[in-house]
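Read the structure below first, then the notes.
Here the complex is missing a single protein chain, while all its other protein chains stay put.
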Amino acid sequence: MSDADPQARRNAPALTLHVPEPPYRPGDTPDFSSLVVPPAGATARPDTTAEPRETFPLTDALVRVLDEDGRAVGAWDPKLDPDTIRKMLRDMVIVRVFDDRMYRAQRQGKTSFYMKCTGEEAIAVATAGAMHRDDMHFPTYRQQGLLVSRGYPLTKMMCQIYSNAGDHMKGRQLPIMYSDKEHGFFSISGNLGTQYPQAVGWAMASAIKGDSRIAMGWIGDGATAEGDFHSAMTFATVYNAPVILAVVNNQWAISSFSGLAGAERATFAARAVGYGMAGLRVDGNDALAVYAAVQWASERARSNNGPTLIEFFTYRAEGHSTSDDPTGYRPAGEAQQWPLGDPIARLRQHLVALGEWDDERHDALVKQADAEVRAAQKEAEKLGILSEQGRENIESMFEDVYADVPWNVAEQRDQALKEAQG
Amino acid sequence: MSDADPQARRNAPALTLHVPEPPYRPGDTPDFSSLVVPPAGATARPDTTAEPRETFPLTDALVRVLDEDGRAVGAWDPKLDPDTIRKMLRDMVIVRVFDDRMYRAQRQGKTSFYMKCTGEEAIAVATAGAMHRDDMHFPTYRQQGLLVSRGYPLTKMMCQIYSNAGDHMKGRQLPIMYSDKEHGFFSISGNLGTQYPQAVGWAMASAIKGDSRIAMGWIGDGATAEGDFHSAMTFATVYNAPVILAVVNNQWAISSFSGLAGAERATFAARAVGYGMAGLRVDGNDALAVYAAVQWASERARSNNGPTLIEFFTYRAEGHSTSDDPTGYRPAGEAQQWPLGDPIARLRQHLVALGEWDDERHDALVKQADAEVRAAQKEAEKLGILSEQGRENIESMFEDVYADVPWNVAEQRDQALKEAQG
Amino acid sequence: MATMNMIQAINSAHKVTMARDPDVVVFGEDVGYFGGVFRATEGLQREFGITRCFDAPISEGGIVGTAVGMAAYGLKPVVEIQFADYIYPGYDQIVSEVARMRYRTAAEWTMPMVIRTPYGGGIFGGQTHSQSPEALFTHVAGLKVVIPSNPYDAKGLLIAAIEDPDPVVFFEPKRIYNGPFDGHHDRPVTPWAKRAEAEVPDDHYTVPLGQARVVREGAELTVLTYGTMVHVAAAAAEENGVDAEIIDLRTLVPLDIATIEASVKKTGRCLVVVEATRTSGFASELVTLVQERCFYHLEAPVERVTGWDTPYPHAYEWAYFPGPKRMKFALEKVMAD
Partner (left out) sequence: MATMNMIQAINSAHKVTMARDPDVVVFGEDVGYFGGVFRATEGLQREFGITRCFDAPISEGGIVGTAVGMAAYGLKPVVEIQFADYIYPGYDQIVSEVARMRYRTAAEWTMPMVIRTPYGGGIFGGQTHSQSPEALFTHVAGLKVVIPSNPYDAKGLLIAAIEDPDPVVFFEPKRIYNGPFDGHHDRPVTPWAKRAEAEVPDDHYTVPLGQARVVREGAELTVLTYGTMVHVAAAAAEENGVDAEIIDLRTLVPLDIATIEASVKKTGRCLVVVEATRTSGFASELVTLVQERCFYHLEAPVERVTGWDTPYPHAYEWAYFPGPKRMKFALEKVMAD
């Protein structure tokens, strides 16, 4: 007998498979009172040149700046001037209004698909604020706030959503799969996770060239399970790439809660520990905490101190997309129960507490945002909505497969034109 | 301006790419004196039902049992009886002798390829000792010790290496890509990493069925960079699978040192921390430490306490394979300088220290191993060597693509037979 | 006997096999509690328990990789890849492991598993919800490739696939999940309920793998097709007054070559109709086989109707999709020559 006696486990219990299940399903009344929300200001802020090890306690904590009364407290307070905060608030409001209108546009049959980021507005908007204008983002489909914040025209976003004549991607991409080089916003992919190692590669290139621009990669909690997450983490640490890797943990991946991506056992920020990378876990509904964390990681990356993994803890307040009805798999009111609150309300409260904002100004802001979005929509719709597309410029669909059009594609173009006429 | 002013980084340093390099290259004199080797017996042994968290300090340590004088010390001493230890010593010696002869056989043109595990014998052999005979392994190409230890006939191993008439895989696999269901040894793949999630899947199946058998997956330090490593870690933690995941860190992946897989920043065992999985880092050249660690992880898995990642720290003492000459990328004498010593010499010293072994008995063992291996080789060669294969049973190469032979494969078989005659 | 659409038929195939064989386990992204984004696995978790049907992490490589381990243990995994466009992270496990396991171990280990995945265009899904990547699997020895075109076949073929001793990649034409589609996107969709193929037995039955179905006998022309295009081709032949023999291949590998040969030898003309990108698609293999085996019976070159050699562009759905116009021109060409 070469091994231990199998009989030795005569009394071993039967093995069982654990399948993670979210605490609440439709019909249940969610109760998050047992969720420990660390107080704002409680976490230490290591120096940006610190060894990764010093950040490890932060991967299991929650960097929070805004307290319950809307005051900014603790070492992570980025100490922003009111104008900067007002700009962030404005951008967040625009994003929310934009999402609402485009969702409605999809329901009205003006396009095929839409995805909101409701409840997650602070993450992209405050990140944009904290980074340099020419740093490069490799986003997912829930960082529309980056574009808004960087001043990308709303009309152009809508033209993309409508796949219309104003869409500079020529109607080739699904709605919300934006791309804009000018605004440092890399083409969104339909394939989850692929952008993560791409961000690392861009940062490696910047380092190879002795540039000073850094990159930021984005991923959802669910998509961290893809192999590309691991590639990105590995390459980023091996080459000490000047990159920030963000996990937007909104706790849901379509119908699957974050436990299916491993959240029952460790935070997503904790993944950093295993690679010896700096890591932070941040209240994603706290715009100032987001700003501070991204600022910290940028400084770190820009001074050759290496990559940082940041988990933004938040909650996907609405359905996954226009194709999804979340009441099929979670309680209807769960978003409202979620204890970290609404990012817009929290930043507004902060500005009010600072004496830099009031209800009147906020109402005016919302009204103005609404008007701005409506005006943009009107402009965009002048250039067409999806149902009117795809009949003109048929030849354009045969361009850009390659720099030149090869014979087979040219033949097919001619045939397609014949079909369009015939 | 929507973002921080790019001018603000006017004084930012140029970014630089860090490319890991091993400390010593050909021509250098390796000096490992600065390598901290923790003393044997120094690490605590948590209960096998402990929270993963309790093991985290062990992912940065080194579980060691055998001290410099060959005594077994500390909480991890598995307290084995001398017969068990002698069997392990014997198996390790067989593996080494086997490797030497098969390497030579390749050099003599008797086959196309061979891979040794010199210096790593303790890992597979002691693992086999610590697990149950019907637990399932998903190995790489350096765990021949598992087969030897489980009593798989040496002749059958050699027949596989020669792709000859005795090869139960019908000459279809590269040498050393063994497979034996009977001996709980899953088919080795040429593609690195694929077996890792497979091991997890097998363990999940065992749990689904309420079985009590567990699985063990194996991977090299270099291959941990593959996406499959991450899949395995994710699925294992999500479903709390009864699996042991081993990383054999022999510090080299062909010509690339382990820094290219991330070892400059964290241990491989530390990856476990990021997933909230139990993790252990073990002296892979210490058979008793290997035994103890695997026993611990098995007990844990078998009682539904979940998976364990174990890093076995060792050194690839010879070339990657018969196709490789390591003097092209590392100093010739490095293996000898490596401070963790030779696993066979260390176990032998232990047995001697116990008064259960002496030079005479060791010489006899080596002689007997040599005779056994030679006898097996003689037997195997009666069934042919590679250069004589592939001319008979041509039709067999068209079997097992599917359970039945489809028409296209049948037509091709007939054509191949015609070619063989014509 | 019930009236089922394709989703219901596929759901029923799961239920029937899970009830008969405790070794069948079903997993994939969102397939558990929720029942899958197309609802193909609806109710399975409730009926068979959480360890028989469960959600998986978003890792197609992990899904297929763990399925390999389960199959090695002795289970029969049936996994869902949410869209065929997302199968690529699992491609290495499929090509290098699943496909070759029986061969490399001389049948010591086999891989009786099914990889189900919705494929094809016609739903404004853009580049990543419209692909037809079947040729990337038909080239890999060791895999079977199956594509149903109606509810009856979907259930019977899926049961046969689950019971098959070899791995099957099972592509489901998502455009016709809820109703057949004849290519006229401007007409309302007829529900399956109005079609005979929607009459589906509640119980166990199989449609054997490797057997094509002659959808319509004809004398003038053989049409080789599968999936959504069966309906588009049949409608086009009728509209253009061609007496076509329409063959729904159903299984691409192993192919029913006898049916193909007999038909082409009878008609002397052949048109191959697929949705996928043209170059190196499975259509090329079909054209090649026909010209190799029926060359002296052919009165005209075999023609292909295919998607274009471009990614699938969102707004140009109907300029990309091989619809009635493309069919018409091809029919004219192959009949004129």
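Here are a few things to note about the model shown:
Going by the order they are written in, the chains are A, B and C; count residues from 1 in each one.
Just so it is clear, a residue touches a chain if its C-beta (ideal position, glycine included) is under 8 Å from a C-beta of that chain, and two chains touch if they have at least 3 such contacts.
Predicted model, so just to flag it, every value in this text is computed and none were measured.
Seen in the complete assembly, the chain not on display touches A, B, C.
Summary of contacts with the chain left out: across A:A203, A:A223 or A:A416, the touching residue is A:A203. Within the whole complex, the absent chain has one touching residue among C:V26, C:L75, C:V114 or C:A135, and that is C:A135.
Checked against the full complex, the one of C:G36, C:G69 or C:P89 touching the unshown chain is C:P89.
By the touch definition given at the top, chain C reaches the unshown chain through residues 61, 85, 88-89, 91-92, 95-96, 99-100, 103-104, 127-128, 135-136, 138-142, 253, 276-277, 279-285, 287-288, 291-292, 295, 298, 300-304, 308-311, 313, 337. Contact between chain A and the absent chain runs through residues 136, 138, 168-170, 172-173, 177, 179-181, 186-187, 189-191, 194, 196-209, 215, 227-228, 230-232, 234-235, 238, 399-403, 406-409.
In the full complex, chain B touches the omitted chain through residues 17, 19-21, 25, 112-113, 163-164, 167, 170-175, 177, 189-193, 222-223, 225-228, 253-256, 260-262, 323, 328-329, 386, 389-391, 394, 397-398, 401, 408-409, 412, 415-416, 418-420, 422.
Just so we're on the same page, only the chains that are shown with their structure count from here on.
Farthest chain from chain C, judged by C-alpha centroids: B.
Averaged C-alpha coordinates put the centre of chain B at 41 Å from the centre of chain C. With centres set at the average Cα position, the gap from chain A to chain C is 35 Å. Of all residues in chain A, those touching 2 or more other chains are 16-17, 19-20, 225-228, 260-262, listed in ascending order.
Residues of chain C found to touch two or more other chains are 51, 56-57, 59, 61-62, 89.
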